[in-house]
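One structure is given below, represented as structure tokens, and several questions about it will come after.
The complex appears here without one of its protein chains, the remainder shown in place.
The first chain written gets the first letter, and so on, giving A, B and C; residue counts start at 1 in each chain.
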Amino acid sequence: MNLKRTLRVETLLVALLVSVTTLVLMQILLNLHLAGHSLGDEILHINAASTQSANAVTSVVTYFRGLDTLGEVSILFLSIFGVALHMPRGSKNLFSYHNTLLYIGVSILFPLMLLFGVYVILHGHLSPGGGFQGGVIIAGAFLLRFLTYGDHYELKERVVSLSESLSGAGFIVLGLLGLLVGDRIFTQILPLGTLGELLSGGVIELIYIFVGLKVSAEISLLAEHFVKAHNV
Amino acid sequence: MFDSLHPLITMISLAIFGVALLGVLVKKNLFKIFLAFSVAESALFLFFIGNHYTPGLKAPIAADGITRFDPAFMVDPLPQAMILTTIVIGIAVSALGLSMVIRYYKLTGHMRIDKMDELGEEQ
Amino acid sequence: MLHFEATLLGHLFFGLSLLVIVALLRKNDGLWHLLLLGSLGIIFYASSLVTLFIGWEMMGWSGYFILSKTARVSTLQRYILFNLGGAFALLGAIALLFSFMGSMMLCDIDLTLLPVWALHSVSALVLIAVFVKSGIIGAHDWVVDSYQEASPLFSAVLSAILSKAGIYLFIVLLLKQPHDERVLFELMAWLGAITSVVATFKAISQDEIKRLLAYSSIAQLGYIITALSLMQAYALEAALYHTVIHTLVKLLLFVNVAAIMAITGKERFSELGGLLYRVPLLFVLLVIGIIALAGMPLLGGFNGKFLLYTALLEEKRALLLATVMFSSASAFLYCYKLVYGIYLGQRPHDESPLHVSPKSYYIPQLLSAALLILLGFLPALPTPLFSAIGVEAGFSALEFTKPSILNSPFGSFNGAVLMSAFGVVFVLILGLLQRVHSKAKAAQNAQDISYCGEVPKAGVNLHFGYGMGHELGRIGFIAFILRRQSRRFWDYLNLIVGDLSILLRSLYALGTQHILLLSLLGFTLLLLGGL
Partner (left out) sequence: MSLLLFILLPLLAIFLMPFYRAYLHYVSTVLSMALFGLALTCKAALPLVERVAVDLPLAITFELSSVSWLLVTLFTLSMSLFSLYHLRFSSNKALFVGTNMLLVGVIGLVLSRDIFNIYIFFEISSISAYLLTSLNQDAKAYGGAIRYMIIGAFASLFFLLSIMLIYLTIGVLDLQMIAQRFNLIDEQVQYLILLSLFIALGIKTELFGLNFWVPDVYQASRSAVSGLFSAMLSKSYLFLLFHLAYLLHVSTSQMAFLTLVAALTFAVAEFSALKSRETKRIFAFSTLGQIGLIALALSYGDTALTEAALFLIIVHALAKLMLFLALDLLERRLGSTKSEIFARFESLFLMAVFTVGALSLLGIPPFAGFAAKLSLLKGLAGLEAYGAMALILTVSLIEAAYLFRLLSGFRQGEQKMVVTLSPLERLIFGVMMFALLLLGLMPQPLLALCQEAAQAMLGGYHAAL
């Protein structure tokens, strides 16, 4: 194997530079003194009282730092919109071969995955998971259908874009309601309920349902555009 | 061997970060560059979450028996939330990037970063 | 931002610019000329440095847009870059002055408070603006090209009034210098003198009329710069007097040339000649202008030079006086070329039809000729105004007895007596020539020079008016001047800056990965450096 062709001089130089950078970073970061008392401990102390949600991460994601999630959902929307813009939906599906075993398997699995996805969304504040994770599971279910149902299967454009926009708008309206009812954006306007119950966590659950709806719609749209990008 | 896992995790994650940076700087195929970027991001996530984790602490979720949220035996939830958000942002950027690369490939027939010469003075 | 205050100096300069612009106002580009007049007004009546600068720049770019109607792009670029160069130097000086004086008002400016280095840098920066605007040698390329390529009437405005803005700036900002720090102005005096010598010889060797007049105005401004740099009461009066005279003369000459160009459509000496009998009035007006331009004792032109010579004598600057006299004497050569090339000699062969020049060209010429004759009769007419300005600027008042007697440190002369004596002698000789003329034999055609025993072939043009400057090149000293081209220096500079820009621009054509590599390299070096 010709050494010169595979190890060009430029690669070696860049490798040298990168390794120097990494070693210097390592030298600084190895003896890193972590902060004694961090924001997380603060949250853990007041989580039970202020949100009654069993999953502290969810309460951080939706309540304490709800604006970050809103920003992140809009970033997701922006990039899915970009993908849809740059790769319009073709008609031919990349995986349009017909396999009855897969067909039967998926038609059994599809409803189960949907159910599990919804479960994960709804129990975001009780157990690990939440809007994003549940949404992606639902999108996974749709991806499976794309893999097996071939060309004629496509998402109904109206339903997907409607659910996407309404859930996004719902999320924001919830925040604005916080301003009207409470004294600031994204406050707790719904009753907190008791820890561990399904209807606990006040506004957290509703936010995560909106996020779940939006993520599932968008990621399945993403899957469809990539799968049908064949002859665009 | 180590009093805690943090030095080990830092070394591994920075090594992955270095390799990913190398991939970004050397690889000519646009797809590989975008994949290298997501590898670099995951290396940073590993470094961040790794340094927050100390063995024996549980997830900050009040389930199966734990009712009180106490930092003594629960992990700090904030980095998890931050990383959750950054992962989704990472997906969003790479999805948009890859869709543009595909469209660019359809328009120009090549995906090599050193052959992108549409812009510049002579055009 | 705009603060105004009427000063005598302002009235003088604005009066001159009003005279020039109104006399030359045409209907099609009236808007720009009014904008130019407005900016001149802002300059001459500004009471704060910022207002002065605003007027200065607006004059620059309004002139640019008038010039851009007729000039080539390279001349426009040269015009705007030189003017902006001077203006930005002025802006630097203003910012510097403000940081020391604390206020922008002209009345608060007192140069003696500045530390020596600040005084020198402020004066140097303001001098750059003055030199660029008055086209001192080295910064004069834009002057010659712009005057030639401007429309005939606008080149009159350019030469008559815009070049004086630099003079006004010097008087307003730099005249009150502390006595012991004068080394910069020694240089300025010599620069003015050298400019006038070089420009005079360049003027003589020009073939286009407007280029000759451009070099001539550079030379005349050289005298004014030398006069100003002496910083003495009579020298200031000489400068102001010469400014007034130069404005009137250049207005007359440029409009005269414009009339000639309107009549013949030509603008080179080699294509002109023998127009005396076609347009005698233009000839007479041009002769008046020439006499004033050359500084001969008769008309107003001599008064400015007389004051300048006496001021130089009083300041005991003998060598400078010799240079100025030498250039003023040799100036007569291009004055004669101007008259001879256009009006005397014989008509060129192509006999293209002659049009009639528009009547409105005569008004400014008659106006300025009348003023020049008036200043000939009453040389000390403006002296009270000049002495008041001198007092305003902190100099001693000038002695003034009668409007017809112009006094100077070394004696005075009575203009009225001089002019009337010359008038009588002129009439006598004219009458004598008129009687002799009746017996003279009219030459059949241009080739009839039988009295010198030679019969030239048909095609030879004996009218050597245009070739007048050629043999000058054989004289070593003058050949050295004519060969030196400051344009080559500026073009070379332009070349270097162009190459540097192309080199730097290649930085922006780097590949993406190279850009990332550079950033990472920068990050690592700074990291290692900072540890």
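The rule we apply is simple: a contact is a pair of C-beta atoms (placed from the backbone, for glycine too) under 8 Å apart; a residue touches a chain by one contact, two chains touch by 3 or more.
Keep in mind the model is a prediction, meaning the values are calculated, not measured.
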| item | value |
| --- | --- |
| For the chain not depicted, the shown chains it touches | A, B, C |
| Contact residue for the chain not shown (choose from A:Leu12, A:Leu176 or A:Leu199) | A:Leu176 |
| Chain not shown, touching residues in subunit B | 24, 30, 33-34, 37, 40-41, 44, 47-48, 51-52, 78-79, 82, 85-86, 89, 92-93, 96-97, 100-101, 103-104, 107-108, 113, 116, 118-121, 123 |
| Residues in subunit A touching the chain absent from view | 25, 28-29, 32-40, 42-43, 46, 50, 63-68, 70-72, 74-75, 77-79, 81-82, 85-86, 161-162, 164-165, 168-169, 172-173, 175-176, 178-179, 184-187 |
| Interface with the undisplayed chain - residues on subunit C | 1-2, 50, 53-54, 57-58, 60-61, 64-65, 68-69, 73, 76-77, 80-81, 84-85, 88-89, 91-92, 94-96, 98-99, 497-498, 500-502, 504-505, 507-508, 510, 512, 515-516, 518-519, 522-523, 526-527, 530-531 |
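Simple rule for what comes next: only the chains that are shown with their structure count from here on.
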| item | value |
| --- | --- |
| Pair exhibiting more inter-chain C-beta contacts, A-B or B-C | A-B |
| For subunit A paired with subunit C, centre-to-centre distance based on mean C-alpha positions, whole Å | 77 |
| Length of the line joining the C-alpha centres of subunit A and subunit B, rounded to whole Å | 15 |
| Between subunit B and subunit C, centroid-to-centroid distance (C-alpha), Å | 71 |
| Junction residues of subunit A - those touching two or more other chains | 14, 18, 21, 25 |
| Touching two or more other chains - residues of subunit C | 517, 520 |
| Contact footprint of subunit C on subunit A as seen in their complex | 14, 17-18, 20-21, 24-25, 28 |
| Residues of subunit B touching subunit A in the complex | 6-7, 10-11, 14-15, 17-18, 21-22, 25-26, 47, 51-52, 59-63, 67-71, 74-82, 84-85, 88-89, 91-93, 95-96, 99-100, 102-103, 106 |
| Residue ranges of subunit C in contact with subunit B within the complex | 505, 509, 511-513, 516-517, 520 |
